[in-house]
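Excluded from the complex is one protein chain; the other protein chains are retained at their positions.
Here is subunit A:
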Amino acid sequence: MTMLKEGRPTTPQLAVEDFAPVLPETATGNRALMLEEKLIFEIGSPDRTGVDFAPLPEGKSRLGGLERSAPIGLPGLSEQETVRHYTRLSRQNYAIDLGLFPLGSCTMKHNPRLNEKVARMPGFADVHPLAPIATVQGALGVIYELGEWLKTLTGMAAVAMSPKAGAHGELCGLLAMRAALEARGDARSVILVPESAHGTNPATAAFCGYKVENIPATPDGRVDTAALEARLGPDVAGVMITNPNTCGLFERDMKRIADAVHAAGGLVYCDGANFNAIVGRVRPGDLGIDAMHINLHKTFSTPHGGGGPGSGPVVFSAALAPYAPLPFVEKTENGFALIEEETAGEHHGGSFGRMVAFHGQMGMFTRALAYILSHGADGLRQVSEDAVLNANYILRSLEDVLDAPFAASGPCMHEALFSDKGLAEGFTTLDVAKGLIDEGFHPMTVYFPLVVHGAMLVEPTETESKAALDQFIMALRSVAERAKAGDTMLKGAPWYAPRQRLDETLAARSPVLAWSDATAA
């Protein structure tokens, strides 16, 4: 199988006037509860504020003669206007709180509100990262306790908690691999990455100074083990493999691949973005991997916040543990210690160094720990079972209407993959996605993975009820049938969203990335 480079349509293909139902215009542009909201630069002003301060005490300035006197151009709003502005904007977003959010490889599951409450406890939220160690024993305890859970759940020897997101975790894992190889005087130059990998994998490997080579997929959607083994050699530093992979399939040969890579002197990185499919049922450590990041904002339910913050702790094999980054938390007889540059000493002298200013995403650790404790060992096992069952239910309920390229090769894991094969001439995966928006659902991941034409990757997660799944299946079936029948109204979808299709080509051709008073209407 080959990687597809053509991408997806980025401009609306049909003029909306051809389809728009005739509805009366309103004077405001609003449509009842669908409210238009201008920019803060259009409704605010520099002399308006929503915050009161104590009177300024008398005193001389010690700003070194660098006072800022020119206008900055920052609009302000009163508190009421502020609340209204952001509340109105919020209503233009889809969210997991509104419904099923089936983005493949993103694991959009319910975000429990206990976790929000816990993260806001003053003992976690109002604590400074450089406070004396004796005054932050509970915070260090959270980091330690969560780390122990992650090590046990993955069957790995060590954990680095500081990486700030999945891609940062990949960087952490690759840097540790490189440091380990350099320590034995054998840095090597190539990282092998399957064609189905997330884009972050090759980007991370390249950042670490490696040449990236792609490994093809087999017709059943897995890594071509023979091709991978044939490529191994003294120049290969290691492999980055996502398991379960982005086609929603478990890499059956993972252990064999790991053994082969190790025999050739390389190391194995596992992208753990899809850990939700196997948590409690499979320990990646049993598959021979050396490093794996865990997206706390996926498997362990910390909210994605419209694009972060995430958190990407990395678990390590015993072979890589000495190279893990600073700082980290250690349990001693006198309580918890924070191991930093000063105290790394000989037993952590091989650490590749520091990745972030402080200790990682504390606000995500508290949420993830509360989630893990809520589920426990039995609940986490149920999580992966229900996640996999839900995905297979979608796969088998829709494979008669949508092409499912790997359906014949067995069950899927946490996500079901479909292609655009069989849609009417001129109809695309994007049309199906936009049609789903009108049905009240966020679309699935589209045009990824690149090994399937017009890919549609559906990950329902375990927190969806059967009724919710049934409604989604009904909606996707309807849209797929319209796309196969060539229903031209679908080319203009969505009709009922706050905006119709947006012109991405225009946005990239002449970028407007900030408000300008000069161009204001």
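The rule we apply is simple: a contact is a pair of C-beta atoms (placed from the backbone, for glycine too) under 8 Å apart; a residue touches a chain by one contact, two chains touch by 3 or more; residues count from 1.
In this text, contacts and distances are computed from a predicted model.
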The chain not rendered here carries, per UniProt and among "Probable glycine dehydrogenase (decarboxylating) subunit 1", "ATP-binding cassette domain-containing protein", "ABC-2 type transport system permease protein" or "F0F1 ATP synthase subunit epsilon", the name "Probable glycine dehydrogenase (decarboxylating) subunit 1"
Only one of A:Pro9, A:Pro216, A:Gly280 or A:Gly350 touches the unshown chain, namely A:Gly280
